[in-house]
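The complex appears here without one of its protein chains, the remainder shown in place.
Here the chain labels run A, B and C in written order, and each chain numbers its own residues starting at 1.
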């Protein structure tokens, strides 16, 4: 009963098999491996973007930080949600790489176009004194488990384009969002107005690989230099390529995301039946739900692992509703979900 | 006949097996996996350093840059060889992470204690105007394939200690040096005066793992924050732990290093017999040798892969001696070496 | 009728006279001038802080950025008001110098102790993932012309001390606040819990000098190195010393601040009589007031210079109340104020 995170489960066996397959003979280092050529071509194909620049790094924070640094200047500000991963969970890495400041667009988890426009307008009244307007970073799936609709993405990108600002999509859970929206990768990125994408694999069955995709390739060489200078260029790059190749083979990435989302749906349905309340309707593989302290205690004692959200088990009032975050990855079995629900 | 680099060969099968072993069930992320506890304990044991702080990162540049940043301040200078990897091959990563300047100690590949002392003395005549003295970084095996003797290491560290400067050892090829010197890990590090070590695994049979070891643990928390801020903390950290665990199991790291060094010795012996000249006597797994252009051409045509060193195949004079770098990893077979030698 | 800023008026004649006095013969450069010894001793005396480290720089942004960089680490967060000068008007300089992130304490112009505590508490729930808690920066006079009472300052510092965080006071208008509170410099700084102070002179009659005062001198050498590395150490430092010496001579700094505040009080009284509304009661030398568009137009046509605040002269509705900022420096004459008021 492990619902703590989607970075704690095992990797899919196909990925290990692909590592073994890649482990034959000699390969040029630093991204010049033959498997990377294949991966690049396939990502370009999947995104209908024949000229896209495609790179692999090993952590989501590296993907976000390097992409944002490439899109921005150190005297600029990056617009994002107040709960964006780049703001809350990367220990100043985006600032370290870019030199830019993060401007938190007021509102909730999801940025609203009007709030974004107001934030951007607010950053250009002081000439050289204030930071200049820089990229907009959108998180899809959001950190609270919501999924922007295509219309919402388009509207946010349109605001950015009003001001000629580039758009970055933090897609650590890109696959989960894609299968939730049932749209094409192109629709969820460049067709909506996204310029650079962190295309996550780590949370969806890989050991540790994220692709960074620039739909405009003009920044490609700068990105390569930034990646090396950030110590994120792997010498034995073939093992990153192999993970991504396994991910794309036979649409494994989509299958795993569908499984994770289905797991979350099964869990959400059960929670609903048990009377739990939701922060908002679960859409991908994360659930933010509230139910009584007594039930949390019961689950906890039975070994269920997940994070309470702004709450603590300690407390007298057994009926108090405590919020929690429940995350499902691809590997969770139905029996685990049902056992969890039965304990409620 | 692949002698281009020790980062181009396959990983040892035990490493893949350990990844599979680690791929069971759920593990806490970000270094809290149980295998890391085991790895930490074993590295402390191997180094006879029960309180050492031990961390894993995925690239050698990350290990070096984060270790040096932790040992230095941005207004300082890091003393190193003019051919140090941190100077020549990391695209300003050490400067990016530390903010410090690199001061190149005049001389060849190996730093000499007197030259180091002169460099250090030269950096403290200008008060606040010049950068302040910071750490000394030593590369073992050097970038030209030499190995510092224990006495040499001790002498360099003693100079650093005269000025109360910390010492970093770039041990991307630590294992190759250790088996060449036939000494203990403690002797080659803290007993000689080393404060922080980049303990390489990638060039010696792993996919991509280096340990950073601080023999004084007071900098441990700072390092953890720097690692995260640098985007080098892996969420699915267990797959780094597993690689290092496999490396240490049954002294695989020593066995692979011995094999690589033996390969290089076999190759060097053959080259010597064929009349090649050496930049200096090969000691570990790298050879810098010179032989006639005609022989290089012959090898090249037969498919041998290696780097010419400050030279080019193009040229009229068939008898001109051209230098080259030949690197052996653990995986090269005797037959490949012999075939290479026969082609000479 | 110049009420646009207190950095646009002339310097006091005593300051120019002191520059001439300092312009005799040779002086050691880079802060070793004899006048600096005198300035240091006098600032220590004025602040009843015999061991304080005292430095001069030429801009307020340099004073703030260097002080905050000295108090923080690049993986930390600096707590400040959403309208702090360091956030809005320094083009990422504090981030550039410190590497830290600014965390905006929710609320208005003035930070409230509870809001500060909540912000600090909010920054320590994610271990190595989020930035760590760093210094608290308080602006006195605030950017909206308010003055924290001693009790308010003490309460904010007490919150910082609960978490062992250092406190920086941005005192670009320190003198204006001091004479408004009619307290001692020690009471408004270290006795309240302030660790480092930007002690402004530029906005109060100097050409361009701010002192940075560390009440704990342990950070002194680090500050000196940061100042030099930031290119803020003046070779002909005597001309900074001379400005500060003139500022302190005969309490010129207090006299000029009293004059500026009195100018603002005269202006505020007149505005009140004319029916203007205030954002809050003016306390120092800045007024945020609202009155009808028609009056603004009238003033504008008569040559009055000041900034509208989130408003524009363009508009149909002549009776609409438009906010503006009116700043008085020491040099404004009563006749200018009265002329302005008569135009209303």
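In this section, a residue touches a chain if its C-beta (ideal position, glycine included) is under 8 Å from a C-beta of that chain, and two chains touch if they have at least 3 such contacts.
The structure presented is a predicted model; accordingly, all values stated were derived computationally and were not measured.
Asker: Among A:233, A:289 or A:332, which one touches the chain that has been omitted from the display?
Answerer: A:233
Asker: Using the touch definition from the top, which of C:229, C:296 or C:325 touches the missing chain?
Answerer: C:229
Asker: List the subunit B residues touching the unshown chain?
Answerer: Considering the whole complex, subunit B reaches the absent chain at 74-77, 88-92, 95-96, 99-102, 104, 126, 128-132.
Asker: Could you please point out the subunit C residues that touch the chain left off the display?
Answerer: 2, 4-5, 7-11, 13, 16, 19-20, 23-29, 58-62, 65-66, 90-93, 96-97, 202-203, 207-208, 225, 228-236, 239, 305
Asker: Under the stated touch rule, tell me which residues of subunit A contact the chain that is not displayed.
Answerer: 30, 73-75, 128-129, 132, 222, 224-226, 228-229, 233
Here is the rule we go by: only the chains that are shown with their structure count from here on.
Asker: Give the label of the chain whose average Cα location is farthest from that of subunit B.
Answerer: Relative to subunit B, the chain with the farthest C-alpha centre is C.
Asker: Which pairing of chains accounts for the highest number of C-beta contacts?
Answerer: Chain pair with the maximum contact count: A-B.
Asker: Report the inter-chain centroid distance for subunit A and subunit B in whole angstrom, where each centroid is the mean of the CA atoms.
Answerer: So the centre of subunit A lies 34 Å away from the centre of subunit B.
Asker: Distance-wise, how many Å sit between the C-alpha centres of subunit A and subunit C, to the nearest whole number?
Answerer: 42
Asker: Any chance you could list the residues of subunit C touching two or more other chains?
Answerer: 74-75, 128-129, 132
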